[in-house]
Every structure is written in C-alpha cells, then in structure tokens.
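What follows is a set of notes on a single structure, which appears directly below.
As you look at this complex, bear in mind that one protein chain is not there, while each of the others sits in place.
Right after this comes chain A.
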Amino acid sequence: MDYPTPSISHLSRKPYVNYVYDAAEDTFLFMDALQNDAILPLICIEVGSGSGAIISFISKILGPECYYMATDINPIAANCTIDTAKLNEMPQCEVIITDLVSGLKDRLTGNVDVILFNPPYVVTPSKEISGNGIEASWAGGENGREVMDRLFTIVPQLLSPSGLFYLVAIKENYPDEIIKTMKMVGLSGEIILSRKAGRENLFILRFDKENSLS
C-alpha cells in the first residue's frame, strides 16, 4: 500500500529555507523502505528529524496507537518538525532539542520499538561536525560515520526486545561494515533498499535484536 508523502511546502519559505535540510532522495528512499514494513509499536523515536517529513510519514503508517518523539540539535529544525506534523494532521508529535537521544535514554532503556535515523552521512573534515545549524544535517566527519557511530553504541540499550532500528547510509559510510559493527553489539542488520541518486549511492539499513529473529 502507498502512503501519501507529507506536505512540506513550508520548507522553501522563511524561517526554514537555508536553515533546514529539505526532503530529498534520501528522505524518499527512507519512506519507501518504511511503508514496506508492518509493525505494532508503542514508542517511536526519530533522531535528527530535520524537516519532519519522515516522522510525519511514519505516523500515517503506524497510526494513533503509537507515541512519536523526534529530536534535533538544530532549534530551527525542531520547530520545522512541529510545523510539518501540524500541517499533516499528525496526532501527536513531541519534539525535543537535544544531541541525538540525550535526556531520553535513561527512562527509555529497553522501551523504544522503532528508532529512525537519517544521519549526517556526508564525508567531511572532522571539525565540521561540531555545529548545530544546517551543517549538522549533513556533515558526518571521517567516512561520514562520526555522528552515526555515536548513536550505534546507544541503540542496543534503547531498543525493546522486538524493536527495529532504521538507518540511512551511503556507500562511503561502508554499510557492510556498519552491519558487522552492529553484530558485535547484538543487533542483526541487513540492507533493505538501495537507490542511486545522482552521485549518491543510498542505502536503507534495518536492524533488530538477534534473539527476536523469527
């Protein structure tokens, strides 16, 4: 079944234009992967929600049975996520300005059913990843992995026994190596979708806890 793409026309206007990364091919590939999976989660978190297109989209799939929380380190992006949620009549979307999942991980340990992350994956010099403006939406440091690697160590603690972790990555991030790394912390993963978009080879990776594999 196809779900409608959320309205995000406000992204091309003030105050968001130039401050929030607009939905692009990576976002659309992420949507395609999500609508292929049917799950019944209670708590869903998007890390680095940016425009808010993905969290709004998944709420159409999972419906009002789920509590949605989104985080972003960029305050303008956080406000944009709220506006996108409202524009798309999303039942409840809570947004928190924070670094990855800081402030959420203590109480939510073992309780998050879906974690979504379209990280800053572009390969850049390490020094470019320290900001919290629009550069935080793409600057990924060495191998484009420096920000996502920090979340990888936390994901196994956050996920519920049947929880799923979805990640966007590009070829330069070495997706196969990400899958190997996650295996060592108890998560089993696979590439569920890939697409070439201009110069980018995009991948959607999905992970779950190995003991819950059917």
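Definition applied: a residue touches a chain if its C-beta (ideal position, glycine included) is under 8 Å from a C-beta of that chain, and two chains touch if they have at least 3 such contacts; residues count from 1.
By definition in this document, contacts and distances are computed from a predicted model.
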{"item": "From \"Inositol-1-monophosphatase\", \"LSM complex subunit LSm2\", \"DOG1 domain-containing protein\" or \"Multifunctional methyltransferase subunit TRM112-like protein\", the hidden chain's UniProt protein name", "value": "\"Multifunctional methyltransferase subunit TRM112-like protein\""}
{"item": "Residue among A:99, A:149, A:172 or A:200 touching the omitted chain", "value": "A:99"}
{"item": "Residue ranges of chain A at the interface with the undisplayed chain", "value": "42-43, 64-67, 69, 73, 75, 78-79, 82, 91-92, 94-99, 102-108, 111, 132"}
